[in-house]
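Pasting in a structure now, in structure tokens, and then I'll have a few things to ask.
One protein chain omitted, others in place.
Read from first to last, the chains carry the letters A, B and C; within each, the first residue is number 1.
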Amino acid sequence: MIKVGEHGWLEKDAPVAGPLDAIVRPIAVAPCSSDTHVMHGGAGPFENRILGHEAVGIVEEVGELVKNFKPGDKVAINCVTPDWNVQNVQRKGSNPSHDVGLMGSFKFVLQEDGVFAELFKVNNADANLVIIPDDVPIKSALMAADMMPTGFYAAEQANIQLGDTVVVFGIGPVGLMAVAGARLLGAGRIYAIGTRKNCAELALEYGATEIISYKDGNTVEQILEKEGGQVDSVIIAGSNASAINEALALVKPNGTISSVNFYDISEKFDIPLIEWGLGMSDVTLKTGFCPGGGMRMEKMLNLIQAGRVDPSKLINYEFEGFDKIPDAFIMMDEKPRDLIKPAVFFDKIE
Amino acid sequence: MIKVGEHGWLEKDAPVAGPLDAIVRPIAVAPCSSDTHVMHGGAGPFENRILGHEAVGIVEEVGELVKNFKPGDKVAINCVTPDWNVQNVQRKGSNPSHDVGLMGSFKFVLQEDGVFAELFKVNNADANLVIIPDDVPIKSALMAADMMPTGFYAAEQANIQLGDTVVVFGIGPVGLMAVAGARLLGAGRIYAIGTRKNCAELALEYGATEIISYKDGNTVEQILEKEGGQVDSVIIAGSNASAINEALALVKPNGTISSVNFYDISEKFDIPLIEWGLGMSDVTLKTGFCPGGGMRMEKMLNLIQAGRVDPSKLINYEFEGFDKIPDAFIMMDEKPRDLIKPAVFFDKIE
Amino acid sequence: MIKVGEHGWLEKDAPVAGPLDAIVRPIAVAPCSSDTHVMHGGAGPFENRILGHEAVGIVEEVGELVKNFKPGDKVAINCVTPDWNVQNVQRKGSNPSHDVGLMGSFKFVLQEDGVFAELFKVNNADANLVIIPDDVPIKSALMAADMMPTGFYAAEQANIQLGDTVVVFGIGPVGLMAVAGARLLGAGRIYAIGTRKNCAELALEYGATEIISYKDGNTVEQILEKEGGQVDSVIIAGSNASAINEALALVKPNGTISSVNFYDISEKFDIPLIEWGLGMSDVTLKTGFCPGGGMRMEKMLNLIQAGRVDPSKLINYEFEGFDKIPDAFIMMDEKPRDLIKPAVFFDKIE
Partner (left out) sequence: MIKVGEHGWLEKDAPVAGPLDAIVRPIAVAPCSSDTHVMHGGAGPFENRILGHEAVGIVEEVGELVKNFKPGDKVAINCVTPDWNVQNVQRKGSNPSHDVGLMGSFKFVLQEDGVFAELFKVNNADANLVIIPDDVPIKSALMAADMMPTGFYAAEQANIQLGDTVVVFGIGPVGLMAVAGARLLGAGRIYAIGTRKNCAELALEYGATEIISYKDGNTVEQILEKEGGQVDSVIIAGSNASAINEALALVKPNGTISSVNFYDISEKFDIPLIEWGLGMSDVTLKTGFCPGGGMRMEKMLNLIQAGRVDPSKLINYEFEGFDKIPDAFIMMDEKPRDLIKPAVFFDKIE
């Protein structure tokens, strides 16, 4: 990102490792819609900022206080890398992704340069890196950087109890992972709302029991009718701010709405309180940002290793070679209709 | 309530106890702003409906399946009396107050006649009644019907951890009990927002560490300045729907907003998403309705008995005699500035 | 059960429905080791008690206060049927299976006659029955009476977070369902401890990633070595009281041990406190009994319907006809080595 609305290659000095940092050479990266969102100015008027927050790589160098990693280690990195020495992350049960304030732990792109580079820096390396086991494919580890932990967090926040019925708004890559997460957490029926054919097929594979499309009529009415009533939980992982109104119509008293959408600064919730039971419905709305850190990453890799989920299926456009990053980035920006997730592999694709 | 906007005495046959019911003769009742709200049509065009949901009384008669209560028992009753044979109340961790749907467990007033009567019916008596111990004053037991469990629920929903900072919007009777509840659950600093002098004094007595008044400037700014930043939890127990926007400005990432307001049908939440961290702030909004049932009542009485809280201080207007119910009701409707809570005692006030 | 140690047919009058009850005619039943345990006197010197607590059936008659079920309904019933009018079941987050004290909600066998009869009684029918949908096989609904909700509860109590490593002691029917439950709740690696070949195969099918047998050496050492350290959670669903010591050796600080074993009255925990980190390890031990009620059953059927688990695979001995109950019961008592779970179907097996 050269300036708002303009992207291109930047020449910069190699990043330098502080005592707790690691310098990582990426071997695969994936652009995300939040990268393009930033490029268009969605996070402010950055200039000369390297974009990208989804990567796997090889440790090139470590700071003098790093104990558990060394050059040559093949590592996965959550897109969110908290500074664990900040007291804010210590609250019991909290998401550590707001270390020095809102999204403070999102170092790549928002605080510093991102991963679309020959080398990038990871803060608090001991706390934020994790070795990729040999039996975890690179593609899967790459999807564990953001898509999987964000989608799964959406499901974790939804208070799913065994056998519950869940609705998922959106079947883009995060929505698909939310479907998989809801299944992993014990949901019974899962309604996924979306229309794109390849996404719908993947949603069914990941655990949706029914695909709901606006083309077949009002989505809320379709679900209420099929379900014979309201549902336990609604996950918003796509659509826009008006999804909250549909979610409120869908969810039972005592139910939960979990949103991981990155809303645009121009959007607002506009909720007549009759939709929220005049405040008496015991409905909970949770919003959330991808929880970061090394243990989270390890858990993601454990799930892949145990065969519980295969997030590599999200990648349906593959590029080969460092110089193809712009192609992948432009594709993400233009979002061809059949795109789920593009990725760039710097070596031969395994 | 004779019809919308009109109140007066109704002549009705005495209620008949079904097999699981008890018939109770009230000895003290308290009007609540939701009674007057209903009278003005806030819950629909009821006709010939007896109002009132806060009472203590003497069991007059029990149904044939009632095992644990008998005529002559002096009992307290939560204003919400779920039908515990409905499967909806079985969800783990849920509020049982929505038995057959939204507020379904609110039998008095909304489903059937209320307690401003010579006799009233309590469904599922074994599950919903509780004996008042001799050392619990009638006034306190009366405040345990709605003010105390609702205010405390507001605090329970606010995810308060030991030493947290909490803001409470509103210092009417429910807000005051929310203050007391926040203190009982381990809050450190408690900012209570309100202006009425006697309420402010009571708020300090119940545990508020600071009273914030709009007369001293913008309330949000006052709190942010005194606190040196945002707070852990915000409780909304008063004010109107716009309090949500102030709450969002006050609460930290990872914080919780708990609302027990009964919003008017004409109100709406109007929330620019920038106020909600574009959905990334991990802020939770919980709405809630008074949790009912006998065990809840017993816990309230336990707290009174152990001296943890004295809710009788809420009552600052006392009436004597059954025929004074309209006076108390009209007072609640007109809300003189120094009113906290009126109550009517049918016998001499102890 | 005629008396301790002696079983046979009893002639009894047909059960009579109280106002809240239903009378059900079983169409399939399954003996459980707790039935044989009771027969041998494990729960006291019962006489002339009809055994059996796992059944599905057809409603024959309902009490006058039953609203939602009628004769002819095909129903599933949790083996635990709480009296929901008892205040004990109202505690937030609690297991309702101790209505009037320890195991008080276990009406079949312990409090009253069980289900190995031409007709049996279900208390609080509206709260405890659930219609079996057409697409849920009878075999699966039968396994939802006890094996599935008990095994799943073991997993729910184990505080499993996404990607955690779990050890399950025992691969009998409850242990197998605990394996399935751990997978359904998001476990990564699952070590199942047992030796019987057909059970081991089924454990792998239900989600175990590794079978550990004492025949290959010390089970604790095997797991610590394969895992490269301790695990997050241990489920005890088999073995005897000494499993607790192995569980403590296996679990990390902050980990959880969840036991659903029905221990014999002669057993004891004998735990040198060094095994429990001298009390400093933050290890939690939860014991538990099958949570009952209709909503629980509905959730179990939802999971079957959505294809999340197929508990019918547990049944590997099938009997046809009411008069085969004793054969199945004797088989359960003698436990041939390849037995997982026997069941008796009164009509043709679907």
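Everything that follows uses one rule, which is that a residue touches a chain if its C-beta (ideal position, glycine included) is under 8 Å from a C-beta of that chain, and two chains touch if they have at least 3 such contacts.
Treat the numbers as computed from the prediction; the structure is a model and nothing was measured.
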Shown chains touched by the chain that is not drawn here: A, B, C
Contact residue for the chain not shown (choose from C:N68, C:T284 or C:N316): C:T284
Of A:S34, A:N88, A:T209 or A:S281, the residue in touch with the unshown chain: A:N88
Option from B:G42, B:G101, B:P137 or B:G188 whose C-beta touches the chain left out: B:G188
For chain A, the residues touching the chain missing from this view: 18-20, 65, 84-93, 96, 124, 126-127, 130, 291, 293-296, 298
Chain C residues touching the omitted chain (full complex): 91-92, 94-95, 97-98, 101-103, 161, 241, 252-254, 259-265, 267-274, 276-289
Interface with the undisplayed chain - residues on chain B: 152, 156, 161-165, 181, 183-190, 209, 298-303, 305-308
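Just so it is clear, only the chains that are shown with their structure count from here on.
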Length of the line joining the C-alpha centres of chain A and chain B, rounded to whole Å: 41
Separation of chain A from chain C, taking each centre as the mean of its C-alpha atoms, in whole Å: 38
Touching two or more other chains - residue numbers and ranges from chain B: 91-92
